[in-house]
Structures are given as structure tokens and as C-alpha cells.
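Structure, as C-alpha cells:
Note that one protein chain is taken out, while the other chains of the complex remain in position.
Presenting subunit A:
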Amino acid sequence: LSLAAPPKEPVLMCRSNNYPKGFYCSWHLPTPTYIPNSFNISVIHGTREMVCEKDVFPKNRCHIQYLQLFSTVKYKVTLTVTNALGKNSTTLTFDEFAIVKPDPPESVVAKPVPNNPRRLEVSWQNPSSWPDPESFPLKFFLRYRPLILDQWQHVELSDGTSHTITDAYAGKEYIIQVAAKDNDIGTWSDWSVAVHATPWTEEPKHLTTEAQITETTSVSTSSFMPPPTTKICDKGAVVGSGAVAVCWTAGLVLAAYGVLFI
């Protein structure tokens, strides 16, 4: 059995992801009241009261259009929540420029570059909610790391919607994300959906020519393995000097990979 309660102070957030068109505000209650609540939002700009149009979906959200741009006067948004047991309210005051935060970039794609074992080509698109990238260009922030490491690498890009990573570790799967920001004002968007990609690797030709002998000593090129040279050689039901040479080569390759990560 839950007791009905008067509303606690609501949580209000306002943001312009479609600058210079306008902004939206969204809100919620920190704890449920278990009875119906009604919300009233007021937006005051200088001496003028503006109408924030309630969105059908999601609920608890409204949007407003700017009548003028580059305003010196702050916007004051007050949200009041009322139910049968009481009311509560909260106010936000902000400059036009302070709440600009684009949506993350869309359609992020990362591809290997043929014959380039250390490159990855990344491309993306402006968020579709940003109405005028020509007059209000975005800049971008790219971050990437191999799955096996925790440290991100970062690149800030002041124009263009593509970038080639040139220092990828060969053969390692990467995770890549992009964020956007208006060139001059506001804050960075959230990170885009992450994409994965592995740089191009050459087919191991020397192993395929000795197909029968090396069947069981295949070396995976897309995931890092510690160098268990003995393990591979043990697996292979191989006899003869040729097999030993292959074993050796595999061991050296894996040892080299190991050195890279020390």
C-alpha cells in the first residue's frame, strides 16, 4: 500500500538541440506521488511571456520557438506541479547561448582501408535535428580505442564529417564514437552510438600454401592472443621439419604482438 503524497520539487531541464530554431524543456518528479499530477510551465523573456507548446510525445516536455536571436535578456522557465495534496515548483534562468547542446552525430560508419593495416576510415552525419549546419556549423570530437585497452584516444575536428585514423594497432578491433558541438557556443552532445571496426590485415599466405600441415595451427588475426607457442605446436598433429618451421614462425609473430603491448 503506497501513501499518496504532495509533489516534491520537480526536476526541470531545458536544452536547445535545434539552434537557432528554439529550445525544449522536459521534467519529471524525483519520487512518485501515486495520485494524478498536473504540470504548468511558464516561460518569461524580459517582459514578455512566451508559450511553451506541450509535446504529445514524450509527455512532460514542451517546445518553444525563438522570436529573436542573440538576446541579452535571460529566459526564466518556471515549472509548477500540482496535485490534490499540494504543489511545488522549480525555476531555471539561462542565457540563449548556455543551453545549446546538439544531438549526437548520426550514421557513424567505420571501415578498414584496403592495404593499410593501421588505418580506419570513419564517417558520420550531422544530427538531423540540427536545422542549419551551413550557417551554424558543428565541430566534432572523435574518440577511439582498441577493445582490449581502456585508454581512449581523442581527435577534435573543426570541419568535415569524416576522419582517417592512422595509428590503429594492426589487427585489433576498435570501438569508435563521435560527439558534436556548435562551433562557438554551448556544450558537447552525448556520444554517438559506438561502432566497431578492425583495420585491414593481409591474408597469411605462407600458412595457406602448406594447407594440409597447417590446418590445425591457424592463427587468429582479429583477436589478440598471448603467445602460447607451445600450445599451438602441441595442437598440431604435425611431424617433420616443415611443421616445426611453421611453429617457430607462429611463435615469433605472437611474440612480436606481445612486445607491442608491453
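Assume a residue touches a chain if its C-beta (ideal position, glycine included) is under 8 Å from a C-beta of that chain, and two chains touch if they have at least 3 such contacts; residues count from 1.
Rule of thumb we're sticking to: contacts and distances are computed from a predicted model.
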| item | value |
| --- | --- |
| Chain not present in the shown complex, as UniProt names it (candidates "Vacuolar protein sorting-associated protein 33B", "GATOR2 complex protein WDR24", "Protein YIPF" or "Cardiotrophin-like cytokine factor 1") | "Cardiotrophin-like cytokine factor 1" |
| Selected residue (touches chain absent from view) among A:Glu9, A:Glu156 or A:Asp184 | A:Asp184 |
| Residue among A:Ser38, A:Thr93, A:Ser129 or A:Thr201 that touches the chain left out of view | A:Thr93 |
| Subunit A residues that touch the omitted chain in the full complex | 20, 46-47, 66-74, 76, 93, 97, 134-137, 183-185 |
